[in-house]
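With one protein chain removed, the remaining protein chains of the complex are shown where they sit.
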Amino acid sequence: QHPLVWITGPCVIESADLVMRIAETLRGVADRLNVPMIFKASFDKANRTSGKSFRGPGLQEGLKVLQTVKQQFGFAVTSDLHEVHQVEPAAEVLDLLQIPAFLARQTDLVLAAAATGKAVNVKKGQFMAPWDMKNVIAKMTEANNDKILLTERGTTFGYGMLVNDMRAIPWMQELGAPVVFDATHSVQMPGGLGDRTGGYRAMVPYLAKAATAVGCDGIFLETHPNPDVALSDGPNMIPLAELPALIETCLRIRAAIEPTSERIG
Amino acid sequence: QHPLVWITGPCVIESADLVMRIAETLRGVADRLNVPMIFKASFDKANRTSGKSFRGPGLQEGLKVLQTVKQQFGFAVTSDLHEVHQVEPAAEVLDLLQIPAFLARQTDLVLAAAATGKAVNVKKGQFMAPWDMKNVIAKMTEANNDKILLTERGTTFGYGMLVNDMRAIPWMQELGAPVVFDATHSVQMPGGLGDRTGGYRAMVPYLAKAATAVGCDGIFLETHPNPDVALSDGPNMIPLAELPALIETCLRIRAAIEPTSERIG
Amino acid sequence: QHPLVWITGPCVIESADLVMRIAETLRGVADRLNVPMIFKASFDKANRTSGKSFRGPGLQEGLKVLQTVKQQFGFAVTSDLHEVHQVEPAAEVLDLLQIPAFLARQTDLVLAAAATGKAVNVKKGQFMAPWDMKNVIAKMTEANNDKILLTERGTTFGYGMLVNDMRAIPWMQELGAPVVFDATHSVQMPGGLGDRTGGYRAMVPYLAKAATAVGCDGIFLETHPNPDVALSDGPNMIPLAELPALIETCLRIRAAIEPTSERIG
Partner (left out) sequence: QHPLVWITGPCVIESADLVMRIAETLRGVADRLNVPMIFKASFDKANRTSGKSFRGPGLQEGLKVLQTVKQQFGFAVTSDLHEVHQVEPAAEVLDLLQIPAFLARQTDLVLAAAATGKAVNVKKGQFMAPWDMKNVIAKMTEANNDKILLTERGTTFGYGMLVNDMRAIPWMQELGAPVVFDATHSVQMPGGLGDRTGGYRAMVPYLAKAATAVGCDGIFLETHPNPDVALSDGPNMIPLAELPALIETCLRIRAAIEPTSERIG
């Protein structure tokens, strides 16, 4: 069994300086706990609830920051793409291309990402069943790219609430792809603060532990030195200082399931 | 009270010839029943379940066909846009720009559509509450465009099923925009046929009648001479021959609610 | 097509006096509008959110009040039953036995109600699909009672919210039973006020009109002279004074659909 992969970093690139400080801390955590870690930060939050919210530095500036993170700290880096024209420039820097959940069914975006030959992480749309992701995998395969990750980040559950069906993890693994669990976006309350998305930050560790026990291949988790002042997704990010303890617990859970981890059948 | 508006046509432009035949029939229906009608057909189905499905003729060819419909039959025309670069060329032909439900939160697409000064019809995302659409209206308003329509087309309801909360119609009208009810996409079963979307075609008239009784401002409804052989959305389109009777029933319902139509208070 | 039936009255028997005054008003409304009307009031609210809430006068006292309503105003009367031992005494007074939604799957209660030979109105559980009600019908049929009504009163939709799938009406009619639409319980927000159930009273007319347009066989609707001071379900009952206008609108909608009302097929 491969080790649990961590995809982590701040929601958005607030500034080059802040990103570097977070990356430095994460480098230390990854080395000390000996875990594979991919650094994530968005260059553009293209689907904020409100048009007035902070969006980030944009593609060019953002990629420069991620390039620096990569060189300086040796992280593989990932970020999310929203339109086809962003894919090629992004693929020159990113090691893993992320397709946002809302866009999981945009065929051109998936095909363009696949065509780069890079690994692609497609988040399951909040409006999709786990088994619907087989069609996304098929689109990737048609483009001759089998380096696909799927991410569970919650399913629409009434108004203003998401729910994680933990069965989505083995159901999507059965489709033949590794499955990442996104512990921070899963606790969002879409539109829950009127013109912003709310969130249940205190629930993040519970969900990360549950997903690990179920056997997910990686955990996606956004973090910030001080989430309460973060420019995006503050209500659901976890404080950077609390990350190491959570990783350690998940590593113990991972070890606990190793001898007997079941697959369906 | 303004008359009920009909936005109708085939799901996708299968061929110029078929589109012209449908438009001709619809012109006759609109004239005979004296209803305002906007012609809709997609030039590109950019988010099909499967990458192998028919997508349409593409932007340039599709816009030519819609331009001909416009000139030959005097219809206002509408179609759906998926990326920012499509907006400007499309706005030269289209009278109403449609933002698909999956993309309702893509800020750049909404802003680009708003910037054309054309009317914009944003479908409520399957993952959004009715009141979340106020943020989409705010994005439009910030771009100095108040010609916005909102469309109810169902909300995610468990796996592979949508549900229409009919209260979404008055709730969204309260936000200050006319509300269209999409009667055919609402009966989709996403992914219900494995690599295709299924649907409950027989339910379309029930939902159209319910939405009319609730006081919606328009009905969106895809139609085809023979849905069973249609290249997209066959399971939920209604036969062209059955459209006039449904319009007539809805007109009677519209008249029935006129004297007393309530608003929330 | 039979006329639309109205099942209406206060949520609970607050006092004999109040019930008689409501019944008198409703008698006048039914006569003036020439609609079939069944009087409903509960003798015991056995499943209140909080144990401290008002429950009603109990079985014996409550049945006496309903018996008086019956004799004095000529209404058929209905009320809801919660345990098997209540069925026999209740059936001596009630013309229609109501099985609450939470109890729709309690086999003994359904069988006991069926065994009385009286008509039985089973509300679809908030946790059931419309087609699941075929098993309830089967239980009734096994007890040799085919006088069954089914009622749509909403389905669980995330936390603290119900949604009405209007398709439930034709789907349940297809099972062979008349279908009533409960317009007031459908707008409940279960637990929405902490220790009480909230509700969107303003939405009641929209839903009643939608259900009528869909072709339901009856409307269930709780009413009170002053819902804001009612001892149960105030947030979702409608003021008695507003009932006649709503009935009139629904009668016009009913007439509007009559010539073309579709059935599935």
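Residue numbering begins at 1 within each chain, and the chains themselves are lettered A, B and C in the order written.
Assume a contact is a pair of C-beta atoms (placed from the backbone, for glycine too) under 8 Å apart; a residue touches a chain by one contact, two chains touch by 3 or more.
All values reported here derive from a predicted model rather than from experimental measurement.
Q: So which of A:16, A:138 or A:210 would be touching the chain we can't see?
A: Residue touching the chain left out of view: A:210.
Q: Of the listed residues B:6, B:102, B:127 or B:159, which contacts the missing chain in the full complex?
A: Of all options in B:6, B:102, B:127 or B:159, contact with the hidden chain holds for B:159.
Q: Given the contact definition stated above, which residue among A:169, A:230 or A:243 touches the chain not shown here?
A: Of all options in A:169, A:230 or A:243, contact with the hidden chain holds for A:169.
Q: Using the document's contact rule, name the residues of subunit C that touch the chain not shown here.
A: 46-52, 55, 82-85, 102-103, 105-108, 110-111, 125-132, 134-135, 138-139, 142, 155-156, 159-160, 190-191, 195
Q: Which subunit A residues touch the hidden chain?
A: Touch set of subunit A with respect to the missing chain: 155, 157, 163-167, 169-170, 187, 200, 202-203, 205-207, 209-215, 245, 248-249, 252-253, 255-257, 259-260, 262, 264-265.
Q: Pick out the residues on subunit B that sit against the missing chain.
A: Answer for subunit B: residues 157-161, 163 touch the chain left out.
Here, only the chains that are shown with their structure count from here on.
Q: Please tell me the distance, in whole Å, between the geometric centres of subunit A and subunit C computed from their C-alpha atoms.
A: Inter-chain centre distance comes to 47 Å.
Q: I need the residues of subunit C touching at least two other chains; which ones are they?
A: 157, 163
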